[in-house]
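Entry: chain A
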Amino acid sequence: MSMELIVALIASAALFGTGIYGALSQTNLVMIMMGIELILAAALVNLVAFWRYLHPDAIEGQMFVLIVMTVMAVEMAVGFGVAIARFRSRGSVEMEEAQELKG
Partner candidate 1 sequence: MTAIWLLLALAVGVYLLAVLEHWASTNRLRPTAPILAALSLLGSESLLPRKPDQLFFETGPVLLLIAALLSLAIIPLTPDLIVTDLATGALFFNAALSYVLVALIMAGWGPDGAYGMIGGWRFLGQLIAYAMLVVMPITAVAMRAESLSTIEIVLSQEGLWNIAYQPLGFALFLGAGMAMAFVPPFDLPIASGDLAGGVQAEYTGVRRLVFRLGRLVLVLSVASAATVFYLGGWLGPWLPGWAWSGVKILAVAAVMLAGGRLFPRVSEGGLLAWCWKLGIPLALANILLVGILVLVVPL
Partner candidate 2 sequence: MSVQVIFLAAFGLAAVWFGIVVFRTHSMVRSALALLFSQTAIGAMFLVMETEFLGVLQIMMMATEMSIMAIFMVMFMMDPGGLGAMDMKHQRRLSLWAGLVAFGGATGLAFFANWGPLPAEIPDAAEQVRLLGFELLGRSMLIFESAGLTILTAMIAATAMAVLPGRKAEAQTSEPPGHEGHGA
């Protein structure tokens, strides 16, 4: 039960909670994506902490961190492409107004 691991896990838990709060409470697509970035960053902190404090002999842990960074970049790219297309067709990216498929 090392202190460093606990501290890192608490920090990542707080980031995760903040990210979920942001992703659920914001109405604008860009702000929701910022919440998602925080969630993924929290997962990254957890991965690095587990690699460093539990399994430093398995370099696959660091490789998985690179995969998650790739996912962050790809998700941002596609998300902003969708945002541009939506903005062009409707004039805003507010999620409250995106109710065409509802009910």
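Selection criteria: all candidates are chains of the complex that A comes from, given by their letters.
Here, a contact is a pair of C-beta atoms (placed from the backbone, for glycine too) under 8 Å apart; a residue touches a chain by one contact, two chains touch by 3 or more; residues count from 1.
Remember, it's a predicted structure, so these values are computed and weren't measured experimentally.
K.L.:
Counting any copy, say which of 1 or 2 touches chain A in this complex.
P.N.:
2
K.L.:
Using the touch definition from the top, list the residues of chain A that touch candidate 2 in their complex.
P.N.:
1-31, 33-35, 37-38, 41, 44-45, 48-49, 51-57, 59-60, 62-63, 65-67, 69-70, 72-74, 76-78, 80-85, 87-88, 92-93, 96
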